[in-house]
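The complex appears here without one of its protein chains, the remainder shown in place.
By letter and in written order, the chains are A, B and C; residue numbering begins at 1 in each of them.
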Amino acid sequence: MSDFLHMGGYAIYVWASYLLGLLVVAVNLWQPWRAEREVWRQLTRRRKHEERMRESETS
Amino acid sequence: MWAWLHRQGSPKRFYNWSGTLARWAGWGSLLLGVAGLYYALFASPPDYQQGESVRIMYVHVPAAWLSMFIYMNIAAASLVSLVWRIKVADMFAAASAPIGAWFTFLALATGSLWGKPMWGTWWIWDARLTSELILLFLYLGYIGLLAAIEERETAARAAAVLALVGVVNIPIIHYSVEWWSTLHQGATVTKFDKPSIDWTMLRPLLLMAFSATLFYVAVALRLARTELLRRERESQWVRELIDGRQGGGRR
Amino acid sequence: MSTVAEGLSAEALACRRAERTLFRDVSFMLRSGEVLQIEGPNGCGKTTLLRTLCGLTRPAAGCVRWAGEDIRDNYAAYATELVYVGHHAGIKEELTPLENLVFAAALGGTNGRVTPEQALQRIGLPFECEDIPCRKLSAGQRRRVALARLLLSSSRLWILDEPFTALDVSGRGLVESLLREHAARGGMAVVTSHHAVDLAGSTVQQLYLG
Partner (left out) sequence: MNTPSLAHAWFALLRRDVMLALRQRGQLANPLLFFVLVVALFPLGMNPDPALLRNIAPGVIWVGALLAAMLALESMFRSDFDDGALEQMLLTPYPLPLLVLAKVAAHWLVTGLPLLLVAPLLALLLNLEGEAMVILLASLALGTPLLSLIGAIGVALTVGLRRGGVLLSLLVLPLYVPVLIFAAGAVGNAQAGMAVTGQLAFLGALLALAVALAPLATAAALRISLD
């Protein structure tokens, strides 16, 4: 196991590479998630606003 | 055929099929990625010259591949959006750009991490890394232009022109950098690619590359869908979508 | 559509800016000898409409036709028939009025009736102004230089964005008479203006935006 972690003396470089790869993947997962949440929040707010306007018109 | 494609490019249709495709691509990417990581870290031998550091290659090469592949995708989508006026295409192009920039960055960083033990310095003006660096600038320029123009559709069309100019220039840049590095470097440093590569190393490489490609497809589609919703928020189908979602209570 | 579509027509034009619809369903038909006056409050898209008619801005929906043909199909033919004078009319500050007009004629064509000097005279620019750079002229004088292009050109369609801005009473009267003459010759014009325009004797259509 420690041999595996040691990576023949290249541990820092190898693990840093994989960590960076993971980081990039994480950022690219987080980004669309955040954008999606933001857009849905906006859209529902707009829709509610519209409905309120319609209600106030009819009443 | 064209009529069919054009129909699939209509906002509502695109929204429907892209969701499914993104989900499948996402799961596929995860599956291939896990398998790829297993072979990359456990079930492949160290290189006889580079030792264990060869494992960096399984991150670097897919990232470098994706950086090129995504730029080509942006250019192709830009062409489609300029010629056939399919709005969805420019949203896909715009969504691809940040992903491409991130993977270009990853390719550069891992190239540097591989270079330190191999060459003894963090950075060397090797043809491949230099090309990658210029590619990063092309991406940043594209993203910068897209962000600078306020009118969304104008921005998309301007960026599309830039992407096409860029894609014509990439081979020229690549060739010039290649020529320049052979002129100044003399003895060639060991490169990643060798004429023949063993199956045990090729297997994780291919798995990781496919996984990365699917990952890109999934993320780009999701970003494009989000942008689509934002732009089409006044249309009837988006309204219905919101109502359905609120009624369904998914969140 | 009418059978003989001589002239300019717009079909269900719509324009969006900043994700907001500026106008939609704008349709009209302008025939030979007619003037179209576009009115509306600030920010209602008058300038955008004019630019759309020129083919500078792409409409979000609908199309502009010249002689029954979409202007995008044969733009060069349309361009020879068109003069557009916008807020900024391409008058170079560093050039003299005469140089500006000579250049405009070189790019936009002339009708052969009027020389640049005559055009400047007719538009009421003092003779001594002809040889000084435009940046030293007043706003009204610069406006006159821009409008002098109308006299040179042989185009049948004039598209003028606020042509009366910065002009004094005599200038306004002059532009009105230019428009009348143009219409009498069988020309067409699209004009935006805040002022009431006196074009007695010509057919004037009006279009309200917003």
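Just so we're on the same page, contacts are C-beta pairs under 8 Å (C-beta built on N, C-alpha and C of every residue); 3 or more make two chains touch, one makes a residue touch a chain.
Predicted model only: the values in this text are computed from it and were never measured.
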> Omitted chain: which shown chains does it touch?
Replying inline: B, C
> Which listed residue (C:Val64, C:Ile91 or C:Leu167) would be found touching the missing chain in the intact complex?
Replying inline: C:Ile91
> Just one of C:Ser27, C:Asn111 or C:Ser138 touches the chain that is missing; which is it?
Replying inline: C:Asn111
> In the complete assembly, which of B:Arg55, B:Lys87, B:Arg128 or B:Arg157 touches the absent chain?
Replying inline: B:Arg157
> Who touches the missing chain here, C:Ala14, C:Ala79 or C:Ala166?
Replying inline: C:Ala79
>> One chain is left out of this view; which of C:Arg58, C:Lys136 or C:Arg185 touches it in the full complex?
In response: C:Arg58
> In the complete complex, which positions of chain C touch the hidden chain?
Replying inline: 54-58, 75-77, 79-80, 82, 84, 86-95, 99, 103-112, 133, 154
> So that we can see where the missing chain sits, which residues of chain B does it touch?
Replying inline: 82, 134, 137-138, 140-141, 144-145, 148-149, 151, 154, 157-158, 161-162, 164-166, 168-169, 172-173, 175-177, 179-180, 183
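The rule is short, and it goes like this: only the chains that are shown with their structure count from here on.
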>> Quick check on this structure: which chain has its C-alpha centroid closest to the centroid of all protein C-alpha atoms?
In response: B
> Quick one: chain A and chain B, Cα centre-to-centre, how many Å?
Replying inline: 17
>> Using mean CA coordinates as chain centres, what's the gap between chain A and chain C in Å?
In response: 52
> In whole angstrom, what separates the CA-based centres of chain B and chain C?
Replying inline: 48
> chain A touches which residues of chain B in the complex?
Replying inline: 41-42, 46, 51-53, 55-56, 59-60, 63, 98-99, 102-103, 105-106, 109-110, 113-114, 116-117, 215, 219, 222-223, 225-227, 229-230, 233, 238-239, 242-243, 245-246, 251
> Touching chain B in the complex: which residues of chain A?
Replying inline: 4, 7-10, 13-14, 16-18, 20-21, 24-25, 27-29, 31-32, 35-36, 39-40, 42-44, 46-47
>> For the complex, give me every residue of chain C touching chain B.
In response: 17-19
